[in-house]
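With one protein chain withheld, the remaining protein chains of the complex are depicted in position.
Which chain is which? They are A, B and C, in the order written, and residues in each are numbered from 1.
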Amino acid sequence: MANKAFGVINSAPNYIRVEGLHDYRPIGAFTFIGRFRVIDFPLSNMSNSGINRIHVYLNSRPRSLVEHIGSGRHYNINSKRGNLQLLFTQQNGANSIYNTDITAYMENLEQLERMPQDYVIVAPSYMVYKQDFQKLLDDHVEAGNDITLLYHKVDQAKEYYRACNVVELNKQKGVQSLTRNMGTAKDKNISMDTYVMSKDLFIALIKKAKRESSAYSFADIIALSCDTLDIRGYQHKGYFAAITSLDDFYRANMELLDYGTAMDFFKQDWPFYTHTTDACPTHYYPGAKVVNSLVCNAATIEGTVENSIIGRHVHIGKGAIIKNSIILSYSDISDGTYIENAVIDKWVKVKNVKKIVSESVTPAYIKRNDVL
Amino acid sequence: MANKAFGVINSAPNYIRVEGLHDYRPIGAFTFIGRFRVIDFPLSNMSNSGINRIHVYLNSRPRSLVEHIGSGRHYNINSKRGNLQLLFTQQNGANSIYNTDITAYMENLEQLERMPQDYVIVAPSYMVYKQDFQKLLDDHVEAGNDITLLYHKVDQAKEYYRACNVVELNKQKGVQSLTRNMGTAKDKNISMDTYVMSKDLFIALIKKAKRESSAYSFADIIALSCDTLDIRGYQHKGYFAAITSLDDFYRANMELLDYGTAMDFFKQDWPFYTHTTDACPTHYYPGAKVVNSLVCNAATIEGTVENSIIGRHVHIGKGAIIKNSIILSYSDISDGTYIENAVIDKWVKVKNVKKIVSESVTPAYIKRNDVL
Amino acid sequence: MAQTSMLAMILAGGRGSRLHDLTNKVAKPAVSYGGKYRIIDFPLSNCANSGVDIVGVLTQYESVLLNSYVAAGGRWGLDTKDSGVFVLTPREKADSGLDVYRGTADAISQNIDFVDAYDPEYILILSGDHIYKMNYDKMLTYHKEQGADATIAVRGVPMKEASRFGIMNTDGNGRIIEFEEKPAKPKSNLASMGIYIFTWKTLRKLLVEDMKNPNSDHDFGKDIIPVMLNDGKKLCAYEFSGYWKDVGTIDSLWEANMDLLDSDNELDLDDTSWKIYTEDSGITPQYIASTAKIDEAYINQGAAVGGTVQRSVIFTNCKIAPGAKVIDSVLMPGAIVEEGAVVTRALVAENVRIGKNAKVGEKKSEEILLVAKNVKGED
Partner (left out) sequence: MAQTSMLAMILAGGRGSRLHDLTNKVAKPAVSYGGKYRIIDFPLSNCANSGVDIVGVLTQYESVLLNSYVAAGGRWGLDTKDSGVFVLTPREKADSGLDVYRGTADAISQNIDFVDAYDPEYILILSGDHIYKMNYDKMLTYHKEQGADATIAVRGVPMKEASRFGIMNTDGNGRIIEFEEKPAKPKSNLASMGIYIFTWKTLRKLLVEDMKNPNSDHDFGKDIIPVMLNDGKKLCAYEFSGYWKDVGTIDSLWEANMDLLDSDNELDLDDTSWKIYTEDSGITPQYIASTAKIDEAYINQGAAVGGTVQRSVIFTNCKIAPGAKVIDSVLMPGAIVEEGAVVTRALVAENVRIGKNAKVGEKKSEEILLVAKNVKGED
């Protein structure tokens, strides 16, 4: 067990805004392929890696995440020996430049300093990937790095990952620089905002950041430390998604409609845990036609669904056609509606509008609770 | 079971400040007689009354309360059938005049409207008392009131209860007015900020308050409704404490050093639940002298303790003398120290200072984490 | 321990031999049903939803899976301070050796000390193998209103079938005046559902006497109820009218599953005000491939469908390969149907694999085929 490290799960920097969805909940609380929340992935990675002391930093609108995470029992974290702590920040005006992760850490410094572990693993709540942190920690300790930084090599850095940081590496995988992705080239190493270091260095960097500027984020202070610290890159392989825009969110979901990709990501030996709701199975009525889709429980399907993700308790009426779309829980699509390339938020009722189609790459977005 | 009502536990109005203690946590998270938190009392009252859907409104610095309440399992609330929801407000600048309970309700209106119960019982998180809410609800329904308001008759309204509201009643127990206690007379009926009404009326009043003024609290709108609604007072008897100042906090604790009062309040048929920590029993060393005190687990006592409350994991050194004081958890009072009439917050180390005494009625207060 | 108003005891000892190979390794109450549930989820969820917080589960046969399944009372929210699900198997005592439960009443008698520890006013006796939703709290209210010593839940059965059941004959006010086990000429169509509420003090006395009676079968229906009627105790019938199914045979288990395809099905598992709780794992949604063709189906999360599914119930983690066909069938958790295989009018047991191009079941068979072992494929 990785009792040598505790985990920190961080919320997204204040400059990241996901159109629509983000108005109602933090990115960590976004529904992912209809069934999970984005934060389930970093939490499960930590739990599966044997980390049982975890700090989750919550920013604005914490209700849905607090409810979802609860006591953390469903993440398989021993409630006596382990502890999943939810930490808040007072400075939570979503757009304030002072609303940084450094501010959040400073406000909870007493909690950080009291952790008995020697190492910390920091991971973001707005990315989806699979990573054995125990292995990452072992490599970090063996290599003797000051900081190990997880990155992913992508070839779509022009269109996507626009709010992420890009890592420049030297031949020894030493991090030369960390800068915002400006979309200047296709091939980039994207920082996964995931770090391993000693607890002491972590706290020292937080304090240093605070001294230098009240608006610094942790990534900023890492960027400034490239010259003075031994920061090493560690390449992540496999499925990776950064939920930093509606486009990214949509694409990240759609990629998992590929059976091979999904089967490689969801493996029995590395379960992803989530809060379950005892929803009954899904009922496919006569006349339903469903292909290449992920369908959650307690849906009732009377119409056609293609290349889509259907959330829990969703109703698809007779003759309705859903294509290339994501329908979140409790939404009700009435008979004969045509929806293509859209993200329908929770509790939406599509009653009178008969067609929702986005012509651009960016999907159409329908607001939570809307009646159309 | 009182499935007919859901519960709402509210945080203290923004004009209430408890010196010292309040800098570190909301009143609901204050330690009470060393073992409980203030919020345990309203939560246990609800749970014992069979209410299993509860909203707890959290204001500033929610961490300690979120951790303490967790999933609510220890409050005996069925985790599947019941639900203890923690609700937050964005507008949480502690001193902002907009930081009212109405603002909090408005921000979570969707959650309120979704509750399936017909009635609501609203209780504050900053008062300590015992009340069967099922009985209150039954009486409310039978009498056909619009609102039932719980009050307590006190005879120290000049010195205490200064931030509370006073209720004027007519012969039929109809509420004539609800006004801030100005300390004008000894005998007053103090409002316990506890109401029963229909869910529909509750929501209507919230919306009305919001329309009338952005700074209104729920008590304000109740006060304004005395003429138009049938608001009936219901007298509470037994132990009652409003934790609205350091004096009130101190007195509320000390009153329970009276064995008769304590035994009447803590009864097997109405348990108060709390988050437990598996602390071992307390060790009384040779030379320890303890009288008329409440002592929590995992303390080590080598000195003298009189008329005091000793928290968990507190150490009282050899020859130290503690009189009429409250020592909160993890504090360490070294050999030979003399403490009288003081409230020592958590994690304090009294090492060099040899005497802490308050000469006035108001106890001395020593800040959390201080080393003296 | 705090006093409990009503405690429930679920009789879950049944070997369920009419379910054949399905109960080789699990007790009958642990058999899967409805895409994601186990039979015992129904009485346990009913308890949780009715506010019955302490539940004893009486079992003696192959209890490991059932035991570890129900011991995690959290599944039904029954894991707070004053609630719990307790598995009660026969045990050695200071004054008696280890002995099997000799009958339904004896199972309770052997656990009088357990019941006493909670000091309940009433005791609810349930069976572990029925599919239904029932508010036991309402039944308790009726029991109290009637001032009954025992209340027995009954349901109306077609008169011509009544001679297959234990029939309660009542007076005009719901009081039972006679009980006939499988009467040749039934006088009423009210069949006992095997659900009883007793005032505990009364039952306790009867059980102590029954234990000493060498001629007793120690059974509620055969011994306790007749004695009570004989003694002039007040027994009342509580009429239940909703979905109810005894899933004691392969055919009835299959049927109960198929009932879920009916959109007017009274059981309504989708009703969030009376959920049936179960083990709910955090697996992926159901994956429906481009090659899939689903006609009518009831499918649970974790399933992957590449083939054709017609009028079938598909449980957690089942895989139906492209080109495979599942018709009028029930696939229990983890069942796999490989390419080209055809499953018709069958109940495929947990984790069973139907190999490539294999054909199991007959469209016109009278009985439902139970497939409890892997079926080899053909190339």
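The criterion applied here is as follows: a residue touches a chain if its C-beta (ideal position, glycine included) is under 8 Å from a C-beta of that chain, and two chains touch if they have at least 3 such contacts.
For clarity, every value in this text was computed on a predicted model and none was experimentally measured.
Within the entire complex, contacts from the absent chain reach the displayed chains A, B, C.
Within the set B:Met106, B:Ala288, B:Val353 or B:Leu372, the residue that contacts the chain not displayed is B:Ala288. In the complete assembly, the contact with the undisplayed chain comes from A:Ser79, out of A:Ser79, A:Asn108, A:Thr277 or A:Asn307.
Taking the complete complex into account, B:Ala298 is the one of B:Met46, B:Leu136 or B:Ala298 that touches the chain left out. By the touch definition given at the top, chain A reaches the unshown chain through residues 1, 50, 73-82, 116, 268, 271, 273. In the full complex, chain C touches the hidden chain at residues 24-25, 59-65, 67-68, 71-74, 79, 84-94, 97-100, 111, 113-114, 117.
Residues of chain B that touch the chain left out of view are 33-36, 40, 73-74, 259, 262, 266, 271-274, 276-286, 288-298, 300, 305, 309-310, 313.
Here is the rule we use: only the chains that are shown with their structure count from here on.
Chain pairs A-C and B-C differ in how many C-beta pairs they share in contact, with the greater number at A-C. Note: the chain lying farthest from chain A is C, by mean C-alpha position. We define each chain's centre as the mean of its Cα atoms; on that basis chain A and chain C are separated by 41 Å. One simple way to say how far apart two chains are is to compare their mean CA positions; for chain B and chain C this gives 45 Å.
Residue positions of chain A with contacts to 2 or more other chains are 73, 278. Residue numbers of chain C whose C-beta contacts span two or more other chains: 74, 275, 277.
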